[in-house]
Every structure is written in structure tokens, then in C-alpha cells.
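Apart from one protein chain that is not included, each protein chain of the complex appears where it belongs.
Our next item is chain A:
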Amino acid sequence: MNQHQTVGIVMIEDDEGHARLIEKNIRRAGILNDIKHFTDGTSALDFLFNAVDGPAKSGPAMILLDLNLPDMSGTDILARIKAENSPLRRTPVVVLTTTDDKIEIERCYDLGCNVYITKPVNYESFAQAIRQLGLFLSVIQVPDAE
């Protein structure tokens, strides 16, 4: 379990309620990793790429990304993360959004999203999906230092 502790979770979600529900369910699944929450894309990108304790500079991370953000589209952030020369291109990204539009889902996978979870109003299935992230976290490989 030691390895998990090093994986930080970066949550980019503008809805406080959603963020709280996601966090609750992550904790409920027994995942104790550090969760950093951002409500807008600009500060999130700044942290991801530039912060000293951010994923680009130190340590592996998992990113939970909402597609509807006030200042930019989540797909833009996804494209930045998964860009060819991005230091974060191997970082797993879980897209969490209310949209179940097929085209948007396909677009996210095309951009390199690892998992796509729609936020259903049926809370149980949502909670179930979040809990399974614990399983996902356990298989994240810490990238070799380059």
C-alpha cells in the first residue's frame, strides 16, 4: 500500500457539491491519497505544470477532470495534459461529467482520457464507479524518473 500513498489525486471540478460527493465516495472506498481540489481550469493547470509540489515536478498523480468548467473546457485541459511533449502525458486522467454524449465521450478517449465516468443521477452507480477508482489507483505505475 505504500506505493499508493505517493499518488496524489488532483480533482478539477467547479461544482462544490459534486466535489464533496466525489471525495466522500473516494474516502468511503478506503482511498486515503491526498486530494487537491481546483474549481477552475487556470489554477488547476498552473498547479499541474508549475507548482513545486505539483505532479509535473514531483511524484505521480491521478487527475479527476470535469468537462464543464467556468473558464475553459475540460477537453482543453485534457489535450494539454496528453500533448506529445507534456510531462504529464502518462498521468491517468478520469473524466467525470454529466454529459453522456457519445461524441464527447469519443472525443475524450481520442484525446487520451483513461476512464470516462458520467455522473448519473442514480447515485448508487456513481458511488460504485468512484469506488472502483480505488482499484484503478492500485494499478497506477509510478513512472521511472527520467
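We take it that a contact is a pair of C-beta atoms (placed from the backbone, for glycine too) under 8 Å apart; a residue touches a chain by one contact, two chains touch by 3 or more; residues count from 1.
Convention: contacts and distances are computed from a predicted model.
Considering only "histidine kinase", "Pyruvate dehydrogenase E1 component subunit alpha", "FtsX-like permease family protein" or "Rhamnose ABC transporter substrate-binding protein", the record for the omitted chain gives "histidine kinase", by its UniProt protein name. Only one of A:Asp34, A:Asp53, A:Asp71 or A:Asp101 touches the absent chain when the whole complex is considered: A:Asp101.
In the full complex, the hidden chain is touched by chain A at residues 15, 17-18, 21, 24, 68, 98-99, 101, 119-124, 126-127.
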